[in-house]
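Heads up, one of the protein chains got dropped from this complex, but the rest are sitting where they should.
The block that comes next holds subunit A.
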Amino acid sequence: MSGSSGGTARGNSFEPTPDVVAMLKERARFVRLETIRLIEIAKTGHYTSVFSAAEIFAALYYDVMRLRRGDPKWAGRDRFTIGKGHAAVGLFPIYADLGFFPKEWLDQYTRLGSPLGDHPDMRKVPGVDFSSGSIGHALSNALGMVLAQRWTAEKDYRVFCMMGDGEMQEGQVWEAAINAAQHRARNLIAIIDRNGYQLDGRVDDLMNIEPLDEKWRAFGWEVHTVDGHDVAKVTELLRQVRADDERTRPCVIIAKTSKGRGVSYMETEPGWHLGYLDPSDAEKAIAEINALDA
């Protein structure tokens, strides 16, 4: 999580070493397994929304973002906002692992008075840079953090914003997109988890968002596409766009992902957006996740 990889922005020296790739795969596995453990406490949750983003979460928090372990309020840190706040159950274990709050908090996930609910609350959870739960706000929140660099001493941090692909249907996303380009928010890096599904079914059947890359390009953004489960490629690209100090515009990464990645019966069944695994079924899911070489 140093984000201090060498090389030039336009060069090709951002490729993570095999050791780093192995570590990130293991962290993505950790995110999936912890998600199953925590949702077992709540008895309902968004497994598949986390599973499509697990490699991206791992790459961001364990390699790309500039963070300080145990210091979630460090003013110079990179920030992260998330529009698909229902994937927070996959972020909380990372925050505990990074020493942002005690790991014991996880054991009380969603229980009465717990800081940890289905959606992240910045007032209660150290490490949450902005609260989420209402889809479509996060890009604006992230833009604000970038604009704030004009009036504060911290000029170098980056703000990453993850949005769901269904979120592209929210009007406020495009308000933020046109504003970010106008205000040349070069330190803003958006990531779209293009897993293809939203609550009611396939995104492109319900409300087609394609051509997504052309839309963002037309709004004045630099656009990249990546296999969101290839953690080496994800990390390399994120390192590159983070380091790119020649870019004058905001940047978006369209991460092609699979909702429910890692558990076969979830990947083929969109109804798993919100669900619960009986412990006997959870065992099978855990076995598949342990066998997964993302």
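Basically, contacts are C-beta pairs under 8 Å (C-beta built on N, C-alpha and C of every residue); 3 or more make two chains touch, one makes a residue touch a chain; residues count from 1.
Here, contacts and distances are computed from a predicted model.
Hidden chain, UniProt protein name from the list "ABC transporter ATP-binding protein", "Na+/H+ antiporter subunit E", "Putative transketolase C-terminal section" or "Serine/threonine-protein kinase RsbT": "Putative transketolase C-terminal section".
Only one residue in the set A:A42, A:L147, A:L206 or A:L274 touches the chain that does not appear here, and it is A:L147. Across A:I178, A:L199 or A:A218, the single residue that touches the chain missing here is A:I178. Across A:F57, A:F130, A:F160 or A:F219, the single residue that touches the chain missing here is A:F130.
Listed by residue number, the positions of subunit A touching the unshown chain are 75, 81, 121-123, 129-131, 133-134, 137, 140-152, 154, 171-172, 175-176, 178-179, 182-183.
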